[in-house]
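Report on the following structure.
Of the protein chains in this complex, all but one are displayed in their positions.
The letters A, B and C name the chains in turn, as written, and every chain counts its residues from 1.
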Amino acid sequence: VSRIFAGLFARGEVAARTSDQAFVQAMLDAEVALASALARNGLAPVDAVEQLVTVADAASYDLTELGRGSAVAATPVPALLRMLRERLGACAAAEYVHRGATSQDIIDTASMLVARRALASVLDDLGTAAEHCAELADTHRLRLQPGRTLLQQASPVTVGLKAANWLSGLDAAHAGLLEIWQHELAVQLGGAVGTLAALGERGLAVMADMARELELAPPQLPWHTVRIRPARLACALGMTLGVMGKVARDVILLAQSEVAELSEHAEPGSGGSSAIPHKRNPVDAVAVVACATRAPGLVATMLGSMAQEHERGAGGWQAEWEPQLELLRLAGSAAASLRAALARLEVHPDKLERNLAGTGGLVMSESVTALLAQSLGRERARELVEIASQTAIDQGRTLREALLALDAPGARIDPDALEEALTPERHLGITGVLIDRALAAHRELARGG
Amino acid sequence: VSRIFAGLFARGEVAARTSDQAFVQAMLDAEVALASALARNGLAPVDAVEQLVTVADAASYDLTELGRGSAVAATPVPALLRMLRERLGACAAAEYVHRGATSQDIIDTASMLVARRALASVLDDLGTAAEHCAELADTHRLRLQPGRTLLQQASPVTVGLKAANWLSGLDAAHAGLLEIWQHELAVQLGGAVGTLAALGERGLAVMADMARELELAPPQLPWHTVRIRPARLACALGMTLGVMGKVARDVILLAQSEVAELSEHAEPGSGGSSAIPHKRNPVDAVAVVACATRAPGLVATMLGSMAQEHERGAGGWQAEWEPQLELLRLAGSAAASLRAALARLEVHPDKLERNLAGTGGLVMSESVTALLAQSLGRERARELVEIASQTAIDQGRTLREALLALDAPGARIDPDALEEALTPERHLGITGVLIDRALAAHRELARGG
Amino acid sequence: VSRIFAGLFARGEVAARTSDQAFVQAMLDAEVALASALARNGLAPVDAVEQLVTVADAASYDLTELGRGSAVAATPVPALLRMLRERLGACAAAEYVHRGATSQDIIDTASMLVARRALASVLDDLGTAAEHCAELADTHRLRLQPGRTLLQQASPVTVGLKAANWLSGLDAAHAGLLEIWQHELAVQLGGAVGTLAALGERGLAVMADMARELELAPPQLPWHTVRIRPARLACALGMTLGVMGKVARDVILLAQSEVAELSEHAEPGSGGSSAIPHKRNPVDAVAVVACATRAPGLVATMLGSMAQEHERGAGGWQAEWEPQLELLRLAGSAAASLRAALARLEVHPDKLERNLAGTGGLVMSESVTALLAQSLGRERARELVEIASQTAIDQGRTLREALLALDAPGARIDPDALEEALTPERHLGITGVLIDRALAAHRELARGG
Partner (left out) sequence: VSRIFAGLFARGEVAARTSDQAFVQAMLDAEVALASALARNGLAPVDAVEQLVTVADAASYDLTELGRGSAVAATPVPALLRMLRERLGACAAAEYVHRGATSQDIIDTASMLVARRALASVLDDLGTAAEHCAELADTHRLRLQPGRTLLQQASPVTVGLKAANWLSGLDAAHAGLLEIWQHELAVQLGGAVGTLAALGERGLAVMADMARELELAPPQLPWHTVRIRPARLACALGMTLGVMGKVARDVILLAQSEVAELSEHAEPGSGGSSAIPHKRNPVDAVAVVACATRAPGLVATMLGSMAQEHERGAGGWQAEWEPQLELLRLAGSAAASLRAALARLEVHPDKLERNLAGTGGLVMSESVTALLAQSLGRERARELVEIASQTAIDQGRTLREALLALDAPGARIDPDALEEALTPERHLGITGVLIDRALAAHRELARGG
């Protein structure tokens, strides 16, 4: 990840939790947990664990040296072990560290640990973003807004309903990540070829103890070349980014100069352009969309890496390492940016009213059609409303005027009924119910999470 | 999908279930279910439902005509409705069909229905493929095989363990699809902008009844532009294809002329080449890999379509239609091909033995190192085994010979202990336990599914 | 491809040129060209070619039967040859057809032939779309329009400049496809393993003659597992779809109810919604975006298939077949839709003026800042304009009013100079020059193409 673009792509708590140092720490934690599990099963002295702990601080390791080592062995683990053993010197731990394991065990376990730690902050920011949506949904439940299909005004909705839809998406993504966080992140321990041969009869017990130590799930089988776990994580992150992208794109569209129903409240100095002084760009929403745009390709990489050969992949496995970290970082950054965007979102009632009125009643054509259909039938009603709509557009009149001026058999319309049909508030269907359902589901998730 | 490549990409039951006609049938089923739900809620006469049913057979609709209609409205629904109403003529149903709904409701619901029907056959073929793996795992649990990392022989495994790993992957994919099949496939009904405005107070009840009618889940909220559901389906299919690709690639690698541990039993005339008469190509496994290779890009398309604008996406939604069908078809075709490949898989014990012996004992170096480490320490043991391995390779001798000829301090090795360390059967760790775990989990899934 | 969605994804001439029948015809054409090249090199009797021609009409082949055959051999070629030879019966041609070739030679050559034929219609529609842009650029070169960055009004441009930018993109894509069409589409002929062993010394000559016959390039080497050619085609199509997506998205955004600067002229009955009578959806632009959204995943599939093993890929090659056809079809459909959208694009001068005026002069802030900077320096000028902009926004005043009311040292502004700085026409830079450059380049391409 580039430091200079960190404000968009390495934002929030997640950045530190997916850093090189965090990954090395996770590898060291995996070695410590393995040693501890060995000790618990009588395969290593307890002393060895304590010795190992004293040298297991990633801050003291030279990351560049590790990188050089990764060129020689196609993984950084042998270099890490060499550095570890140098530090251990004549300690017994030098003999026991990594016993029974292979490089993949350490890297896969570390990847899962990093995921566990990073997801916690993704979930946190995502939850707060959802909370902001819940507030919007509740506060603006009756605030009318043009509903838009194919970006054309169609029928009225409310700001609250739009926020409730966002909320339902963010909550679904949250629940998906939570499920992963709670059940899918597992230790990997298989030894050279997945038989745990070096641990004799104790393999399964060591794996279980190591998992417990790290608060990871113990897998049914080692999963060295069955890559459903990393793929599931990637997919859940990809979907989360997809939902956040939807919310952010809506914000950007609603913040357009000509729409202006919402805006990111401008802190002094924020959102400016290097050429244009007056601009108030929706920068946080833009950052979310930028992160989201990058997700599908990375998920494709994770899925495209799944066909790993025999007992260790020759390229596919290695290809997973950075994309998984990037997906975590992008999801976390997007969540932090979305949270920020929503926290300072301003709703502009005057613009909402202006836009809703802007089509001269055309936004009510569905409800007017329903009214006319009662007496004329659906087909004829639709035809008349189309004619009136066209007249209204051509002559710059309102739909009401055009309808009342219709000169066609059976086209007499009761003005009171028409008035009602043209009233957006009367054409909101089950908007309130839907908002309540979204809020209730959100509260349930918040309790359970 | 191309008919001429159907043998690879439109194979098995899934082809018919994802055809154009199947999709039109699903759209018609959605309209019927909606009418039925309207009737149940007093919003349409019961007669209308019966009339509708009589004209709801997709076989009588002109698909090309529908296609032409989709150019005008960017969906085929208005054309379908026109054709439907023509058939209904003066029937009351003509007035009530599609009431309250919008095109997206019908297409999204039809997509989910098609998914439900197609998944049933994907699950069936996938389950049978898994069953074949379970048999392999059980039958060959002790049949020795070289374990390979980075495609190099590393340490011994058994054919049964490899099959158990495949099984665990296929079962995990199966469970993921089953979860989708049972809980994620939902009706979509929102009306023009997701408020169900045209149905007054009855919107929620109509949605629930329509869902029940179609055996789909009733969603918390309409999901017209919150696209987690199609994305989840796509991801689950992508992961399933990824796992199948892993199994098939292993089969292809094991069927190589120089490895030849497995082969697809050749039916007369199958697997041949247009240039080479003697070839026995693993054609079914190749078809699986071909399907799997196409999945990541399609999943990326589904994820890349998620940021849909406001209350109806302008491009993103439409972009989902065919890729979702393709993913279903590819997953089903791959499952059918994998099932066929595994059903006629032959294991060649002589080649397994020859290959395991082929490295002159090097495949046992891990276990020999463990033996030496007991007296010499890990570092020194590893060093000696590396020297002996190099000598064995250079001089074309076995590892045993090279080890016994080592002339180094402390390098005296007990021949009996060495013999044991060189015996693959003694170096299988918890292979049997892992196979049992995979089989037990499989039986549980089979019961539950 | 689905027939029912053909209006979006199988539109225009390209649909027939990428059909199953078109592909079979191309395979038959390849066999005929090979036979003809064999005859020219004395390796087959001339009679055989004539006999072959009589049975080389794809319309008479059963595509479903071919599909069944593709399950057995993992390609449809053996089945096609069987059907061909049945038709030839005792003719000499039965003995000579396919001589020296392997299945891959026929499929790869047919893919390239189909690409050649399909690209011709893609280029045609793309060229016409570009022509429409050229007309827009010329006709509306001085028609003011708000320029927008991050979807916020920034500084003025003209409709003509926007169209010139579209034009430059479409022309660049066109030139890229033309380059492929002219130079990259090559015959493939390598025989079983790329040595053309069955043709003795005449291999190269046969390849060259076959290429000439088909108007394809003769490659330096057979390219059975060096897949740069299909990848280049895919990339060029992907980029073309990307550029078209940009144009179409701009159209959709400019057609929004609240912007309304452009619209797709509504033919009666087109663009309607199944729920909303008054809608005039930009359906053709939506179809373009839908096609474009599907391209990146398909290109990724083509690139992800490149690592094909040894002398024939086991999965990667087969995975190319349908995605390449789909990319051709999507590019052609998008070009047809874009051409249609641009042909009936209406420019709405009143809305352009309204929108440009809508920010009360803020859209001129860059030019005002430049004016003030002459006396105050850049930093101070920017500061004052920011203050005035904020005041204007807060108090609902114009930027002019806010600037003239500024009460700050050195903030006295000459009203005439301010007037000029606030005049959009004076702040268009080299707009005219850029339009001319785009038009000149377009005419050059049109001549050369």
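By our rule, a contact is a pair of C-beta atoms (placed from the backbone, for glycine too) under 8 Å apart; a residue touches a chain by one contact, two chains touch by 3 or more.
What you see is a predicted model, and the numbers here were worked out from it, not measured in a lab.
Any idea which of C:R40, C:R227, C:R280 or C:R329 touches the chain not displayed?
Reading the full complex, the residue touching the unseen chain is C:R227.
From the list C:N41, C:S70, C:Q308 or C:S389, which touches the chain that is not on show?
Result: among the candidates, C:Q308 touches the missing chain.
Looking at the full complex, which residue from C:V53, C:V193 or C:A343 touches the chain that isn't shown here?
Result: among the candidates, C:V193 touches the missing chain.
I'm checking contacts with the chain that's been left out. Which of C:L325, C:L352 or C:A438 qualifies?
From the options C:L325, C:L352 or C:A438, the contact with the absent chain belongs to C:A438.
Residue-wise, where is subunit B in contact with the chain that is not depicted?
146, 148-155, 252-253, 255-259, 273, 275-283, 286, 296-297, 300, 304, 355, 358-359, 362, 365-366, 369, 382, 385-386, 389, 399
Which residue numbers on subunit C touch the omitted chain?
74, 85, 94-95, 102, 147-151, 154-157, 161-162, 164-166, 168-169, 172-173, 176, 191-201, 203-204, 220-223, 225-228, 231-232, 235, 238-239, 241-243, 245-246, 248-250, 253, 289, 292-293, 295-297, 299-301, 303-304, 306-314, 366-367, 370, 373, 377-379, 427-431, 433-434, 437-438, 441
Under the stated touch rule, tell me which residues of subunit A contact the chain that is not displayed.
Touch with the absent chain occurs at residues 1-11, 20, 23-24, 63-64, 66-78, 81, 98, 101-103, 191-192, 198, 245, 248-249, 252, 269-276, 281-283, 285-294, 296-301, 304-305, 314-316, 318-319, 321-323, 325.
In this text, only the chains that are shown with their structure count from here on.
Interface check for copies subunit A and subunit C. Shared numbers divided by all numbers used: above half gives same, below half gives different; which is it?
Looking at both copies, the contact residues mostly coincide.
Rounded to a multiple of 5, how large is the rotation, in degrees, that superposes the C-alpha trace of subunit A on subunit B?
Value: 180 degrees, nearest 5.
Which integer distance in Å separates the CA centroid of subunit A from that of subunit C?
31
Express in whole angstrom the distance between the two chain centres, defined as the mean CA positions of subunit A and subunit B.
Here subunit A and subunit B have centroids separated by 24 Å.
Could you say which residues in subunit C touch two or more other chains, in rising order?
Where subunit C meets two or more other chains at a single residue, that happens at 252, 273, 275-276, 281-283, 286, 296-297, 300, 304.
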